[in-house]
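Every protein chain but one is kept in place in this view of the complex.
Letters A, B, C and D name the chains as they come in the text, with residue numbers starting at 1 for each one.
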Amino acid sequence: MIPLTYMMSLSAIIFAIGVAGVIIRRNILVMFMSIELMLNAVNLAFIAIGSRLGSMDGQVIVFFVMTVAAAEAAVGLGIIISIFRNRETVHADDLTLMRW
Amino acid sequence: MTIELIAGAIKAILMIVAGLSLSLFLLYFERKGSALIQDRIGSNRATLTGLGKRMGMPNLGIINTTIADPVKMFTKEDFIPAGADKFLHTLAPFLSLFPVMITFVVIPFGDTILISGHRIGLEAANLNAGALYLLATIGLGVYGAALAGWSSNNRWALLGGIRATAQMISYELAMGLAIVSVIMTFGTLNLQEIVRGQGGVWFGFLPRWAIFTQPLAFVLLLVAGAAETKRIPFDLPESESELIQGFFIEYSGGKQAVFMLTDFAEQALVAMLLTTFFLGGWQIPWLMRDGFHLPGGAFLALPALAVSLMGVVAFLVKVVALCMFLGMVRWTLPRFRYDQLMRLGWKGLVPLGLFNVLVTAFVVVATGRVQ
Amino acid sequence: MSPFNLAAINFVWLPILPMVVLTVAAMVVLLVGVRIDDSESEGLGLLTLASLAVAFVFTLGILGQYGVAFAGAISIDSFSAFFELVILIAAMFTVMMSLDYAAENRIPGAEYYSLLLFSVLGMMLMAAAGDLIVIFLGLETMSITVYVLAGIMRRNAKSNEAAIKYFLLGAFSTGFLLYGIALVYGATGTIKLGPIHDALASGAMGSNPLLLGGIGMMVIGFGFKVAAVPFHMWAPDVYEGAPTPVTAFMAVGVKLAAFAAFMRVFMVDFAPVGAQWQTVLWVIAALTMTGGNLIAVVQTNIKRMLAYSAIAHAGYLLLGMAAGVQSGPAILYYLLGYAFTNLGAFSVVIALERRGEVGNQISDFRGLAARQPLLAGAMAIFLLSLAGVPPMAGFVGKFYIFSEALHQGYVGLVIIAVLNSVVSAYYYFYVLVAMYMQEGGVEVQRLSARPALVAAIGLAALATILIGVYPQPYIASAANAFHSASGAEGIHSAALEP
Amino acid sequence: MPPFLYIFLGALAVVSALGVIIQRNPIHSLLALIATLMTVAILFIGEDAVVVGFLQIIVYAGAIMVLFLFVIWLLNLQVETGPTGHLALKLFGSLAAALLVTELFFILAPPHLQVKFTHEPVGYGSLASLAGTLFTDYLVAFEVTSVLLLAAVVGSVALARRLPGTDDPRAARKIAS
Partner (left out) sequence: MNGGMLTALIFLPLIGALFILMQSEERAIWNSAFIFSLLPLALSFYVLAEFNPQVADYQFAEQYDWIPAFGITYHVGIDGISLFLVLLTTILITLSILYSGGGDIEERPREFCFFMLVLETGLLGALLSVDLFLFYIFWEVMLIPMYFLIGIWGHGRKIYAAVKFVLFTMVGSLLMLVAILYLVYSAHVHFNRTSFDLPLLYQVPLTVTEGRWLFAAFALAFAIKVPMWPVHTWLADAHTNAPTAGSVILAGVMLKMGTYGFLRFAIPLFPTVAVEAIPLFMALAIIGIIYGALVAMMQPDLKRLIAYSSVSHLGFVMLGIFALNPEGIDGAIYQMLNHGVSTGGLFLLVGMLYMRRHTREISEFGGLWKRVPVYAAIFMVVMLSSIGLPGLNGFIGEFLIMLGAFLRIRLAAVFAVVGVILGALYMLWTYERVMFGPITRAVNETIGDLSGREIAVMAPVIALMLFMGLFPRPLISRIEPSVTAMLARVNVAQARLELERQPNRLAALLPARHTPNREPEMAAAAR
């Protein structure tokens, strides 16, 4: 079995890439994708830890996380569409109706 | 260990090749069969006998369709329209074909055979989560069509792609529900075990095929499968009269061939799934390991190898028959309208599938077959 | 036979009965609402109100009971009951505010009220959770519905913008929370709160970096939800853009639920390693108070001002958390007073608001006291309570938290908080100035035709004063609630007999 | 899982994850994301989470990502022209990520990584064990997910259904202007 450190490091890298993506990118959709990356990194961590602990908890959590991701995607994309209908933009920098 | 690996590799290649060649035969059937049903001649060089009627030219017959067609297409110019996403345009056909090809490998096409002391199962990969694998790979089939449509920089193509994606996603749900009820019936995700579970008889004569316990699921899978293949009456993504081939309108040459191949391979795949899940796979009615146990009590002994090989043949026969059936449906029915398609999927098949799962669950619990 | 012990699940219906009621009610609202026009959704609102009241009654039954249910997924204690009751009250107030607002602004009634109920369900789950995954799912149920509620005025560009900002940062923070859960899971080997506590209490975990990393990540996750600086940037935009009843619901309900979970995880279960996270919370609390209050000073939009004030209040609450377990009851009491006060304040904002965003500016409050003395008086009560002026609830809450924090020796933090209170007085009093000492502003319409809204304002004002003037029973119940979670007879006791 | 496979998949995952945030074209980002998802799914399977791994492909790659695809199409997103984001933001993002990685590496370094290693029981990761855990220990959570999904459906319908009596606002705006 691959040492846990390796798996967790991989998960950490992907998580960090996701975080960076959310911060760097200004396209809302891509930001959302980066969030999905983060969730995947988390899932990887859960799976890796769970299999080392020999408990199914980790996998069950991943199951739940995927469900939540699906729900989030439905709602999030709905919001994105709704905002695009009004504003014709998905650029975070254009959403400046409210400042300070 | 090694021999299993080698056998596995061989079986995988075999299965993929079989699937692809089946697709080629389907191409032939497409040409001639549709003509037959629609009372026309069809492509006149494509005959089984291969004897040219005119000028004494050698007619290559079936080879003309199955070999010459692909060869011709692969030698045509590969055209990529201006403004297209070159990378994705090239990738799309393979994204389309690949999931289908890797799906073939989990389909059990026979029982086990004994080769030099090694018992080798006649399926390329005996996965414990085979059914999930199926669903996963089928789910990935969407991307080929979707990206082909998007990358072509053509609005007909994009429309086709969108239609294809929506349709496939919608019908996958029904397909999944049908498969789930079968899984519940047999209590396993392993396809080989599902097939094995369909061995034997009820009441002394009725084969224990799942089509008898899950008729609704069979219909669901049949319809959903037909929709997955994007063929008439579900061919809205590529409907010639509206979208002039839909998502692969901008494809030519080899890539176009790949798409067409995918179509037929999918058809074959659906037939295989139906066979595996509902028609007993490689099971032959009343045939046991040792031979036929006919309903009347008659017994016909057969060697194990023969039984296994007969299973393979039976599997092929069932698949081909189902392919023909699917083809006949195609050549018979008119096309849906898109809203009808969606309504059928979401308001017809999905509720039915849920209902079926529910009933199955009750029955399974009531008969005490819960782990 | 099955390797899974069904008997150990411990089916106890009592703790989830209110949630079941809410779920059923939400579905009924959805089904009934199909045929109801958006401008006539009051009936749906009343139905929602009734179901919340029923849930409230059922929740009362949890008080005084202790144990765990559903294999540790649900904690039964007064802590959860306390939070659930306050959340339900907040939801009822929200519905009372929404009755006319929703109809007037053509908010789709069926969706709105059912989402509200789902959201309450999520909040109650967060309050009653017995493991981290239920907290997570409750949080998501709450958040996802609130994302939608924030953006439910679809033709309103601000509402859209609020929804997308809330959504993106909410989902972002969820990632951190989950990663934190993963690391804690790795460190302790479980995600059930009781066993986590036991594992940490054994003392072997003190400086396990995995645990510390997990705690840090969870602080970030919860920090986003409670809008703590520097994770607050979504709050002002979202509060400003969302429909006002939803803003009230977010400012109160979401905060309550987030603190319920935050407190249960940190002040109960991570209490054995308190030294590790209290310092972090110290810094965050100081930043949150200062940041929230300073930026609130320059606001011209009342909702935005209240948003920053809500951030500042989160800072005071975090101060309580940073001060450790002793101040638990104080935080509960503070939240109780905060809930009524804020709900009342937002109700007044709604009373002023008309379609097209009139009435959202602080300048719109000008001269209110001359035109609507009672309304202005109620707003004055809420503002004074928020500013922490005796004898309102806000004062006693602050007093309680500060005193507990001082008793733990957090003199510096308390002094920061106190100076912040002065800053906050400035902007709260600015609204008083507008109401009482200036002319102009917008006319309040149809107040008499909105009995539910008036009732909400009146009840909130009454509660704000009552809780402040005679705090003893509320303090006692807050203390009882907190100790039921953290005390000896808390979540770690044997399962409740069904 | 043999180490070389881990290295290969890990590298693939990282590269494709980077692809998500580097690609200018949203569709390419999406494809990179799908690639990451698939790689991660295979890693799951390698970690004896077979069912979850396949679910990842079915649910994530097969359904959620298609939703993204649809939205990209619907919004007709093309390659972003002009700079994406601000330089300061980019710097900040990279810095934050780098810090995060450093910190996590510290946390995850072998001397610190104290996890009670337990051997996996028989049937670990199978559908039966997953379902068994799901319907006993996590029964409430499971039921909550149903509510969650229902709420999400209601929510997205509330947000995205066409309002009665309104047409495309863009058309309305064109008429108005």
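Definition applied: contacts are C-beta pairs under 8 Å (C-beta built on N, C-alpha and C of every residue); 3 or more make two chains touch, one makes a residue touch a chain.
The model shown is predicted, which means the values in this text are computed figures rather than measured ones.
Enquirer: Any idea which chains on screen the missing one touches?
Expert: C
Enquirer: Where the complex has a chain not shown, which of C:14, C:280 or C:479 is the residue touching it?
Expert: Selected residue, touching the omitted chain: C:479.
Enquirer: Can you work out which residue in C:39, C:300, C:403 or C:445 touches the chain that's missing from view?
Expert: Answer from the full complex: C:403 touches the omitted chain.
Enquirer: In the complete assembly, which of C:389, C:442, C:456 or C:485 touches the absent chain?
Expert: C:389
Enquirer: Tell me which stretches of chain C touch the chain missing from the display.
Expert: Residues touching the hidden chain, for chain C, are 369-370, 373, 384, 389-391, 395-396, 399-400, 402-403, 406-407, 411, 414-415, 418-419, 421-422, 425-426, 429-430, 432-433, 436-438, 471-472, 475-476, 479.
To be clear about the criterion, only the chains that are shown with their structure count from here on.
Enquirer: What is the distance in Å between the mean C-alpha positions of chain C and chain D?
Expert: Between these chains, centre-to-centre, one finds 29 Å.
Enquirer: Calculate how many whole Å lie between the centre of chain B and the centre of chain C, each centre taken as the average of the chain's C-alpha atoms.
Expert: From the centre of chain B to the centre of chain C is 54 Å.
Enquirer: Find the geometric centre of each of chain A and chain D from their Cα atoms only, then give the gap between the two centres in Å, rounded to an integer.
Expert: Measuring from centre to centre gives 5 Å for this pair.
Enquirer: Name the residues of chain B that each touch 2 or more other chains.
Expert: 371 - these are the residues of chain B that touch more than one other chain.
Enquirer: Spell out, as numbers or ranges, the residues of chain C touching 2 or more other chains.
Expert: Where chain C meets two or more other chains at a single residue, that happens at 2, 133, 137, 140, 144, 147-148, 151, 154-155, 163, 183, 186, 189.
Enquirer: Taking the touch rule as given, give the residues of chain D at its contact with chain A in the complex, in rising order.
Expert: 1, 3, 6, 10, 13-14, 17-18, 20-21, 26, 29-30, 33, 36-37, 40, 43-44, 46-49, 51-52, 55-56, 59-60, 63-64, 67-68, 70-72, 74-75, 77, 80, 84-85, 89-90, 92-94, 96-98, 100-101, 104-105, 108-110, 113, 115-121, 124-125, 129-130, 132-134, 137-138, 141, 145, 148-149, 151-153, 155-160, 168-170
Enquirer: Could you list, by residue number, the parts of chain B that touch chain D in their complex?
Expert: The touching residues are 85, 88, 128-129, 132-133, 135-136, 139-140, 142-143, 146-147, 150, 158, 161-162, 165-166, 169, 172, 176, 189, 371.
Enquirer: In their shared complex, at which residues does chain D touch chain C?
Expert: Touch residues, chain D against chain C: 103-104, 106-108, 112-116, 132-133, 135-141, 144-145, 147-148, 150-152, 154-159, 163, 166, 169.
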